[in-house]
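Omission of a single protein chain aside, the complex is shown with its protein chains in their original locations.
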Amino acid sequence: MIAARELRKTYGSNSVIDGVSFELGPGQCLALLGPNGAGKTTLLRILATLLRPTAGSLHIDGGDALREPERARGLIGMVAHGSYVYEDLTARENLRFWETMRGGDTSAGRLAAALAQVELDGVADERVRTFSAGMKRRLGLARVLLGQARLLLLDEPFTGLDRRGRKWVNEFLQGFKAAGGAAVLATHSFGGGLGVADRVAILGSGRLLMDRPAADLAPDELHRLYESLTDSVEGGA
Amino acid sequence: MTRALGWLAVLGLVVGIAAGFGYAPREAIQGNVQRIMYLHVPAVLTAYLAFGLVLAGSIGYLATRRPGWDRLAAAAGELGVLFTGLTIVSGSIWGKPTWGTWWTWDARLTSTAVLFMVYVGYLLLRSLIEDPDARARYAAVVGILGAVNIPIVHFSVKWWRALHQPSTILGPERSPIDPAIGLALFVNWVAFTLLFAYFLSRRMEIARLEEQT
Partner (left out) sequence: MTYARRAWIILWKDLLIERRAKEHANALLFFCLLLLFLFQFALGPDRERLAAAVPGLLWLGFILAGLLGLGRSFLGERDNDCWEGLRLTPGDKSAIYLGKLAGNCVLMTAVEIILVILFGVFYNVDLWTPAAPLALVLALGTIGLAAVGTLFAAMTTQVRARELLFPVLLLPVQVPVLLATVSATQALLLGQPLADVAHWLKLLAGADLVYVTIGLLTFEFVLEG
């Protein structure tokens, strides 16, 4: 699904991403851990073809995402900090807008089904301005569902959600994986997401300090590794 | 190569000044102040050359994304504004004793002033964006629009002027084509172009070095 090799992103003399390589297959979820400022968002944006890397190669679903970003964009669903919602439109209208922009089918039935899947059908015709952060997040997930994304890129999807909300996102991701989709999940907290991850990677100072199957790691072992790796990086830098 | 260009330019300017003040005859009606034409006309021609290069650099960058094209556009833009300013000031100095006023809304001067404003805006835009890629892209769009707009401005101003006063007999458009004056003009134009080329390559080199640090 993703084949990234030696991705680099420098601003002037500052290397935000300094040689990141990894692969991810369909039905897999990669959790990307790292302290704030480690470059998680930058890496995610490069994967989303929003940012052009200074060097390196990126292939998504077999196609060169740097040479032909349009093709990759058709497959990718991004759920980032900004939820891509227009506050003065209703949930249903937002979905209709984004799905039309994707060139997809916006029949009433499809929109209603997507809203039902994220449990927003009750407020489908309310303006998004009245929604909570969690509801906006769910609307974002409905958007990527409707768009039939095969690769999900999530940037801190658990922020601002209560326990029920987090559980909900986890279940959503499980279902997504089961249907054959792949996901990269960037987070700085251990509070959520690790349950659904198949692999865990730690990003520090622009490099992947670790990339291991989640099954190999016990939770406190992961915690210790995280502390020691990020400390050594910060101490050295 | 650049050094040689620089010396050639200096040589050209020396010859040009000699031609303009020594060789070319004193103009019958306007007197010695007409000699400022040897500065004014080459300056505006060089400015047009500069803006043509801004267009080339802009298209080049959008097509290839190579920073060299953007450096060309930026350097040519700066020089273009400089030479346009020179054109306007020299035109104004020419105008004061000739028409009695520092400024007149005749077609040529007005078009040049509009050109000046468009490209000052171009430089202003460049100065306000830090990200080099965004700066190059946005500047390229303005550069293309500004250049393509030049003939449109030219015609609109010309027709607008035709509605108002007819051009005066002593207007700069009516220079006599005395061969000596023509030659002096040509020499100065070549000198200005050499000077422009020298400044351009120097400026681009500085920009390239700045980018590397």
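Letters A and B name the chains as they come in the text, with residue numbers starting at 1 for each one.
The rule is short, and it goes like this: a residue touches a chain if its C-beta (ideal position, glycine included) is under 8 Å from a C-beta of that chain, and two chains touch if they have at least 3 such contacts.
Because the structure is predicted, anything quoted here is derived from the model rather than measured.
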{"item": "Sole residue of B:56, B:93, B:114 or B:207 that reaches the chain not shown, by the stated touch rule", "value": "B:114"}
{"item": "Positions on subunit A where the hidden chain makes contact", "value": "48-50, 70-71, 73-74, 76, 78, 80-89, 93, 96-98, 100-103, 127, 136"}
{"item": "Positions on subunit B where the hidden chain makes contact", "value": "62, 114, 117-118, 120-121, 124-125, 128-129, 131, 133-134, 137-138, 140-142, 144-146, 148-149, 152-153, 155-157, 159-160, 163"}
